[in-house]
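One protein chain omitted, others in place.
Each chain carries a letter (A, B and C) given by its place in the written order, and its residues are counted from 1.
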């Protein structure tokens, strides 16, 4: 590669920010130029994590990082901050928040309090990003869409029962993320009222019944999707992901599990049939911080930059 | 109480056996007469657990315990052993295995390899036991039926997405129960092929699509059930459980969670509606070893003995 | 019992408050009169937990609860609030915070910023409370003292390596209690600088080297204590706990574990010898919220009220 593209990460001290930095550091074509964090501004990189070495620049404020002139900006911010962000010049911007995911004005206002702009939704295997302003999908939406989008023309409805590790809720301190509430527990939340539901519906073209559950695990997400269909869905899934190095359709009879996708940017998909009720069950497992956030963000940036799509991603390894 | 009924527990060293013993020891009307365990036979009670004191009889073989003349026998055995068991005289027998749950001869043979006999299914709040030979429901079936049976006349199908702690799979050593496979993991299993599915169908009158998932928790089970119905299901649920001290219908908007039912014999049920798809979501949480096994077994025995139904059950307490 | 003593719990919405309420509800001689919580004041009891029924009084402010005229007050407050508390009349007051544990004025000021008053330290098996104002020991201190106090006259120093579940750090929101920091992790903290160290030293008569570690479990605490001694320590331990229904000295060769003491007010102690180095290893397991907090608080209150010491405690059961 002739030269590297420079990168600024805004909100670098959060989970998705740190994971994005992790991929950028492993990426031969990206160079970290500015690390933004309003809480760590002025401190050295290793104040975030002692594994970060001395060659990295010290933290800036998010505003300073935004103005750094980087070729690529990753917005690892809250919805409100991301919504208020003004894209500088012609940089590639990947927004990992939900602020720019909904295209329908009413829905965008209802769920995120923002107006949709010139952003394109970027889920590379299904809905490749168009242009430099990219709305990175939600973690739940990614799993549900990987399972359902390839078969969306032969189904009319779906139930999505999803389970996620606690890092999906971010690093901010909430009673529901307190370890005393999470350990040895399982709890459904935002039942029928989670904002990834309209995002899934937008991309599928019909609403789904979506219920997330909080798992007592640090990372990983599994979506069990139930659909009625007489068609054989396997060819549709295999065709959709045949070219992918990221999404693997498992052989018949094998179920996805978190352990094989944790700390990676890969996803696993499996298809089962329940004969008694004529239900197809499509299950997707991924890491909410990998394919569900930072890995997909870098994948989207690669596409926008014209690089090989999986450069810098965590796709190798057979860790126990 | 004039005098206590004597109890024999067969398979006392397994999870359900130990939990049954726990309830029997707390029960003012039951007296442990014989503790059966083919692996611990001849050893003192505290060989199972140092918390058991010296007044308990030493372990017998299961055959000896069966012949002890006890008034009540709890069968905490594998399906095959339970199927081969010959009920002695007029004792009350509660079978915690699946051997006697299916009434249809073909189904019983297909799923458990046994012929159904003169056993009645005993889920006290919904299907009270009839007579002294009682098939105690499966843990998953209990949760699904508590959620769905009260509304079964207004629905025609259901998806049951269930999640259980590892004790539901018993104490025997299996690769899938190895902590290295369970910790920080989540895995669906027996997708569309679990033997609690025909049990649920038998009691509801129609098949359900049932997918269990193994959670990284020691105990506790949550079933998220999805049904299509235009009826308002809340009155049906509240009416069904109004008299119960075991099953609690939560106030609107509150979701069940494992932490509040673990180590108890209680169950929590909640109802939600997904407006976008017209789906009712009925969620049930219970402890797979409590209401899902030993607690319900003692509840069934109480009914058969004419005792107050909840005597000896773990229903108090507001542990963190 | 002629009549019940009335109880006020201040700080009832925290972990120790809720656990204290749990014991009070199971106690035949105590009656909950006032539930104090500045955050829940004015709300019904079940706002804390849906398992609490409608017969309980609604929440008051802590100041109102303190002025309720109850016979017994449990202070489940932060150190500062407890230090500022003025004991009303002749009530029995059990302070579960650290505010009144240190007798040495300099130490009390250094570690808690308070002056010691007319409070007595109450660890029933070893240091029974004297009078109605009782400082309930810290959870770590309880475990270390149960292991070491019976042998303190034949040892001169000790290493206490302790491991605790996250509920020991309370319900308040801290980065170190966020589930993303706790799950699948282990971290030492406050190394050589924890305020339970001077508390242990005060009761033993010599300092110990104390290092706590945060475990990825909800509840339970284990202290592994290392001492040099040529004496046989087993008779000292067995003698100390022979009369106790709370502390069990395990048979030779059996190690304590969290699972057997969780959700109970009991403690397990074991003694091992390392021949290679001449080290005695005394291990104590207990529940940080049980014997380490609420269980011991009720035990202390029972003593002050002249009741049987273990009334209302969670000492039964052989849960898996």
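One rule holds in what follows: contacts are C-beta pairs under 8 Å (C-beta built on N, C-alpha and C of every residue); 3 or more make two chains touch, one makes a residue touch a chain.
Predicted model, so just to flag it, every value in this text is computed and none were measured.
Asks: Which chains here touch the chain that is missing from view?
Replies: For the complete complex, the undisplayed chain touches A, B, C.
Asks: Specify the residue from the set B:43, B:177, B:229 or B:244 that touches the hidden chain.
Replies: Looking across B:43, B:177, B:229 or B:244, the contact with the absent chain belongs to B:177.
Asks: In the full complex, which of C:84, C:105 or C:259 touches the chain missing from this view?
Replies: Touches the omitted chain: C:259.
Asks: Using the document's definition of touch, tell me which of B:100, B:218, B:260 or B:273 contacts the absent chain.
Replies: Looking across B:100, B:218, B:260 or B:273, the contact with the absent chain belongs to B:218.
Asks: Specify the residue from the set C:17, C:98 or C:220 that touches the hidden chain.
Replies: C:220
Asks: If the missing chain were put back, which residues of chain B would it touch?
Replies: 15, 165-167, 171, 173-175, 177-185, 216-218
Asks: Name every residue on chain A in touch with the hidden partner chain.
Replies: 15, 18-19, 21-22, 25-26, 48-52, 167, 183-184, 218-219, 248, 250-251, 254, 259-260, 263, 266, 268, 289, 316-320
Asks: Touching the missing chain, which residues of chain C?
Replies: The list for chain C reads 157, 159, 161, 163, 180-181, 184-189, 191-192, 197, 201, 207-211, 213, 215-218, 220, 222, 224, 226, 255-259, 262, 272-277, 279, 281, 283, 320.
Heads up, the rule we're going with is that only the chains that are shown with their structure count from here on.
Asks: Can you name the chains that touch chain A as well as chain B?
Replies: A chain counts here if it touches both chain A and chain B, which gives C.
Asks: Using CA atom averages as chain centres, what separation in Å is found between chain A and chain B?
Replies: Roughly 39 Å separates the two chain centres.
Asks: Hey, how far is the Cα centre of chain A from the one of chain C, in Å?
Replies: Distance between chain centres: 43 Å.
Asks: Quick one: which residues in chain A touch 2 or more of the other chains?
Replies: Answer for chain A, listing residues that touch two or more other chains: 180-181, 184-185, 216-218.
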